[in-house]
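Every protein chain except one is present and positioned as in the full complex.
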Amino acid sequence: MINNQSSVKPRNYYIGFGLSLLLTLTAYLLVWRHAQSHHAVFTDSSLRIGVIVLALLQLIVQLIFFLHLNFKQNLRWNLTVLSFAAIVVLILVIGSIWIMTNLNYSHAGYGKTHDGHTLTSPSQTNQYIIQDEGVQP
Amino acid sequence: MWGKLNTNVIPHDLVTLGGVASMAIISLAAVGYISYKRRWKWLWREWITSVDPKKIGVMYILVAVLMGLRGVIDAAMMRTQQAISVGPHHGFLEPDHYQQIFTAHGTIMIFFLAMGLMFGLFNLIVPLQIGSRDVAFPYLNATSFWLFFAGAMLINLSLAVGGQFAATGWLAYPPLSELSYSPGVGVDYWIWGLQIAGIGSLLSGINFLVTILKMRAPGMNLMKMPMFCWSVLGSLSLIIFAFPILTATLTMLALDRTIGTHFFTSYFGGNPMMYVNLIWAWGHPEVYILILPAFGIFSEVVPTFSRKPLFGYTSMVWAIWGIVLLSFLVWLHHFFTMGAGANVNAFFGIMTMAIAVPTGVKVFNWLFTMYRGRIQFKTPMLWFMGFVATFTLGGVAGVVMAVPPADFQLHNSLFLVAHFHTMIIGGVVFGMFAGLTYWFPKIFGFKLNERLGRYAFWCWFIGFLLAFVPLYILGLMGATRRLDHYDASLGWQQLFIVAAIGVAVIIAGIGFQILQLYVSIKNRDKNIDKTGDPWNGRSLEWSTSSPPPIYNYATIPVVKDRDAYWVMKHSKNETSSETPYVPIRLPRNTSLPILTGFLAFVFGFAIIWHIFWLAPLCLLGIIATLAIRTTGDDHDYTIPSSDVAKIEAATRRGYA
Partner (left out) sequence: MKEDTAKSEQVLQDKTVFGFWVYLMTDCVLFATLFATYAVLRNNTYGGPSGQVIFSLPFVLLETLILLTSSFSIGLAWLAAQKNNKQLVLKLMAVTILLGAAFLVLELREFNHLAAEGNSWRRSAFLTSFFTLVGTHGLHITAGLMWMAVMWLRIYKYGLFKSSLRKITMLTLFWHFLDVVWIFIFSIVYLFGVIG
């Protein structure tokens, strides 16, 4: 695609379309069943991870089969710029989520302890900080 | 029909009117002069519709310098106010006005002076240094300049129409910048001036990246490229990945102010701290965008005036990429005090300290380049020496603040203000001055007066120390930034007076620079650069005439090694290949870029003043302009080889 590759065959698109369809429907059905059923098979967070993994797989499928991205020489810079973009995107999104959640650090009830108890008061949070970090808050 | 416009938008107070009047007088004088000399057609043909990066570069620098003068006047006003506004005295500026001045000062200096000078030098030098005739997308390049110009004009217009600018600080944090606390048009001018200029910057980033990666002369693989181009490449990577964050964030603030969204409002679930997070995710890379090209300039100047190749080329390249990567990992250090926990603060504190390392590598490499060199203390080299002293001072101040507990004391104090001014003036501005004095003969064909250049440097250097060392001390004493008045009992006034004197000395330096230009232009016939290589340079741009022909190179050079021109000069092969000249295709002039800039300007104005029918029209106009441009296929013209031969022959005659 990117640099006039006449070696690309229609087959790529059929495979890409088929795989994307599969990945989309899988994600959809997983969540649909989770929403419909009264007893959940997966926990919320593992379902989220599953959905993300499926999305990332579809991204790779589309990069390979629709955008014909490969490691050949003439696409070297495209790949480099894409990798850089991916790194920046990850830093921005994960960094922002981490920072913005962490701004509630000093509030009561911020997050849970390592073994899943929710902290519900400032004194609990204090005690937890002493235990967890070994310092007086 | 005309939105919020009415006769009350013309300002009443004297200080603002003074600003408007001076801008009006200068503009009218310029218009008058051009009319008197009957040069409108020439201006249109040679400059305004040009797509030649050598012309566009000069225009960027001109606009940048003019905006910079506005910024310096703002600084002088602030220093004066702070020197006299103690105890019972309240100076000559109202608090609200003072807030608009420091906001305008920061905004103008970063977005229009620094970025303008930078893009100017990119345009002037990069194509020449890589042995290319042009940039990758000449039309886009011109459009980027006119968008930059449109943004600058919006900022200037805010004084005259509306009489107010944002009073929020140069980054306009919400909730203060939200509609409920800033109901006027000031913040809107700020948003749209920056949004429009920012798009120009982003497009230039893409343009020069493709230029450097795809248009280098044959034989110039990346590790043979001049270090200035490497630094530019690093800066471009930052521009490309950071500016979209600014675009998105400014849009979100604009949506909050225009259609009632709730991104950063203090109610309905908005989170003002998210703005701070995002704006600094852009803002930190931005300062590295500014400093990397300055580093690149020093990497050209120091070897030339030490008459030695750059020490540690490979480590310099690694240092650039270390800086580029790390600059995306430190942004929280701008808001250590916003409430994050220890883990988050510690991570970003460590990253901030780490980023000082590659910078240190570069400084040492320049010093090692000088070691055992045969130094010539020409003006560009003086600027470098000034940089070493000041930047080191400011740099270590930065490392102090990288420690979160220390930053809790120093955040938003004058210590911080001194630090970043040291970085920007000592680093970026001194670097730009070094570059401008170094490359001036190449661009204009004659050398600048050395003596006046020296006087200018010393005034700037001493003035800078006088203006900012007191601020470091004041910061440590507890003085916060952005104060328009303070108590006499604090004992701060003397230091503020010293700082005000410092600004006066800097302005004397600027005076010397203006004088230097005047004298140099007057004496230009005596100082013509006949050889094209006044400094015995090392890179390809010095192989062209001064100024270069419009096509840069009649024959694209074949590069053998680093310091390509130095190698060419000193290789024994006198077979200067008499390759016959080929016809050269260059892009034609076009008026569409300035039209695009104009439409963008009106679009911004329309949104600011809520003239909501006009905005989509302008947008449609821009789309139509694009459609017109992409319909035509014949945008080039050809210089026949006979003409090329004539130009080259004339040049060689000039060398004789």
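Residue numbering begins at 1 within each chain, and the chains themselves are lettered A and B in the order written.
Simple rule for what comes next: a contact is a pair of C-beta atoms (placed from the backbone, for glycine too) under 8 Å apart; a residue touches a chain by one contact, two chains touch by 3 or more.
Since the structure is predicted, the reported quantities are computational estimates derived from the model, not experimental observations.
Visitor: May I ask which residue of B:Val51, B:Ala64 or B:Ile245 touches the chain that does not appear here?
Guide: Of the listed residues, the one touching the omitted chain is B:Ile245.
Visitor: In the whole complex, what residues of chain B lie against the chain that is missing from view?
Guide: On the side of chain B, residues 136-137, 202, 205-207, 209-210, 213-215, 240-245, 247-249, 252, 255, 259-263, 265, 267-271, 274, 278, 281, 623, 627, 630, 633 touch the unshown chain.
Visitor: By the contact definition given up top, give the residues of chain A that touch the hidden chain.
Guide: Counting only chain A, the missing chain is touched by 1-4, 6, 8, 10, 13, 16-17, 20-21, 24, 27-28, 31-32, 34-35, 44, 47-48, 51-52, 54-55, 58-59, 62-63, 66-67, 77-78, 81-82, 84-85, 88-89, 92-93, 96-97, 100.
As a convention for this text, only the chains that are shown with their structure count from here on.
Visitor: Distance-wise, how many Å sit between the C-alpha centres of chain A and chain B, to the nearest whole number?
Guide: Taking the mean C-alpha position of each chain, the two centres sit 37 Å apart.
Visitor: Which residues of chain A touch chain B in their complex?
Guide: Where chain A meets chain B, its residues are 77, 81, 84-85, 87-88, 91-92, 95-96, 98-100, 102-106, 133, 135.
Visitor: Under the stated contact criterion, what part of chain B meets chain A in this complex?
Guide: Those residues of chain B that touch chain A are 213, 237, 240-241, 245, 271, 273-274, 277-278, 281, 325, 328-329, 331-332, 338-344.
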